[in-house]
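Below is the structure I would like to discuss, written out as structure tokens.
FYI, not all chains are in this one, though none of them got moved.
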Amino acid sequence: MADGTLPIAAQWDAGEIRALFDAESGWLDRRVHSDAALYQLELERIFARGWNFMCHESQLPNAGDYFINYIGEDQVICVRDENGQINVLLNTCRHRGNALCRAEQGRAKSFVCSYHGWNYGLDGRLIGVPGQSTYYRGDLDKSRLGLVKAAKVESYLGFHFATMASDAPALHDYLGDVGRTGLGMVCANGDIEVVDGIQKNVMDCNWKIAVDNLFDWYHVPYSHASANSAGFLDVAAILHPNNQMVMLGDYGQAIGGPGLSKETQAKIDAMSDEEREAASRAAPPNTPRVRLRRAKALMGPEGVRSMGHPNLFPNLWITMSGLQMCLRLPRGPSKTELWWFTLVPRDAPAPLRRRMISQANHVFGPAGLLEQDDGENWSQSTRAAAGFSSRKVGAALLMGLGRDEVLVGENGQTSVEGYVGEHAQRWFYRSWTEWMAARDWAELEATRSPVPTGVV
Amino acid sequence: MDAVAESRPSDKPRVGAGLSAQVLLQYEIEQFLYAEAALLDARRYREWLGLLADDIHYWMPIRRTVTLSDLDLEFTKPGGMAYFDDDRALLEMRVKKLEAGSAWSEDPPSRSRHFVSNVRVLGVEAGAQGDEITIEVCFHLYRTRLNSEVGGWVGRRLDVLRRARDGFRLAKRHIFLDQTVIPTTNMSTLF
């Protein structure tokens, strides 16, 4: 057995995995939402291998500031060191494996293990070992016993990501145009910072069901009918049933949701930043702000029109309802931890900042007026996938299948435009089967589907 | 008491009242809190709204697991991120949502039980709209949903009751959970 692999993770072969989603027909085998062996394999082949969102640089302003995050179920310490660099370190002592940090966030000078007192620098280097010259007789090669660092840590626009796979492509390439557009979206009106306070809760659902949902404009009117009745949400204003704009990228990256028409964008293009700001102020509250000129560079000439939801594969959802990002951390086949990061422009005036935080506090999270009802649907969809006969039924990802065309726009940015559909969801599950079937990055690169073109 | 300070529990003795007056006040307050809890448990949300002051602040900050040296980070601050940070309008919106007939997470409705315990009057102050009584309680909000989902929330609550002509009105409810990562699929229940 390979390093760290559990016997259970070997129960599916590549052919069986590929058959779990049939991109031709749109049918998904629901064992992907319930089988324990597939889940173990996900930890290895999706999470340890992919790029995982760690934190935004604004969360760690000073040396020693740290924030605990996860790569799959592996706890990592994200910490800024004295050189200003953000390191991602496995939170497990090299001696016996004890945790270095047990808080969620904090400030440290170094990381001292509470078991035997090994002391690690903010960059993970082992800097102190009690008894090194006596008990260890100087044998210990401290230079090889630093905390295990993520194989790569790279950032884009201040967002830091990490992977445990040293042969993973560079973050820039992994995100690709679509992922970068997604991150560009949140910076379209200025550089951002993360507001203190990550909402976290545990939901009884498979993490992929939560990802599937973020592309899904179809559920809004029905799932969120009560938020609409209560006056919290104006479904009519946000649905845009036939102004959808889906962007698909390498490795499973995708953006789904509405887009502005080229005509509308053209009008915006003609406006100065001041005019845009004025237009934003004139719009009803909770309307997304008109993007500034910088947006085009960040999102591309077509991407700038997207008003949808990016998912950075595998599990980072970006939303502008409250300028938030939601990380979906796997906790078993039927459990997911949801972490909500709230972003505000660094230079936001106090009232705007207040309004954005208030919107974020009320829309998502466990008490959020939208997410309450989402959770119910996700957990029930997951629960049913555990039944032998229900599991056999399959999930139907049929909407718009074979009915739309990938448009190649300016700068080669591609999109599928028109009706609400399930193009992004299909792309997500298709990519998932490819990630899961491939033993390593080389095989994944050799076997993964190119981004769809033509009719989809 | 300012909002930051109150996230640190208080043991200020209550002054300025004879012992029997204290006992009577304690009784009135406990009965108010129990009746209020019973309304929520009976899903009589609109009547519950009737017990709230117009300027109510209903707030539950985010709690974090932090080391002793970082205890100043344990709770998020007023005006920052929170699970609840509601004024009366938002609470009415929550009730409206529950009444909408399409609040799926509460239909079938969950079953809640508000245990209000260790009730302590921390202070009585004269306010413009009537006496304001600051109260600390330990709460256990037990909840079951559907046939097998059992959960709940535990913590400390800081309430301010204002004495109106026809009884008390809840002018502040600050909820300090003992849980950090919320262990439930949702918090569709009122505290």
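In order of appearance the chains are A and B, and numbering begins at 1 in each one.
Convention: a residue touches a chain if its C-beta (ideal position, glycine included) is under 8 Å from a C-beta of that chain, and two chains touch if they have at least 3 such contacts.
Just so it is clear, the model here is predicted, and its values are computed rather than measured.
Enquirer: Would you mind giving the copy number of each chain kind in the full assembly?
Expert: Across the full complex in this file, the copy numbers are A x3, B x3.
In this text, only the chains that are shown with their structure count from here on.
Enquirer: On a C-alpha centroid basis, what's the spacing between subunit A and subunit B, in Å?
Expert: Taking the mean C-alpha position of each chain, the two centres sit 34 Å apart.
Enquirer: Touching residues of subunit A toward subunit B in the complex: what are they?
Expert: Residues of subunit A touching subunit B: 102-107, 195-205, 223, 225-227, 229-232, 337, 342, 354, 357-358, 360-362, 365-367, 369, 371-373, 375-377, 379.
Enquirer: Can you check the complex and tell me which residues of subunit B touch subunit A?
Expert: 60-62, 64-67, 69-70, 73, 76-77, 79-86, 90, 93-94, 96-98, 100-106, 149, 180-188
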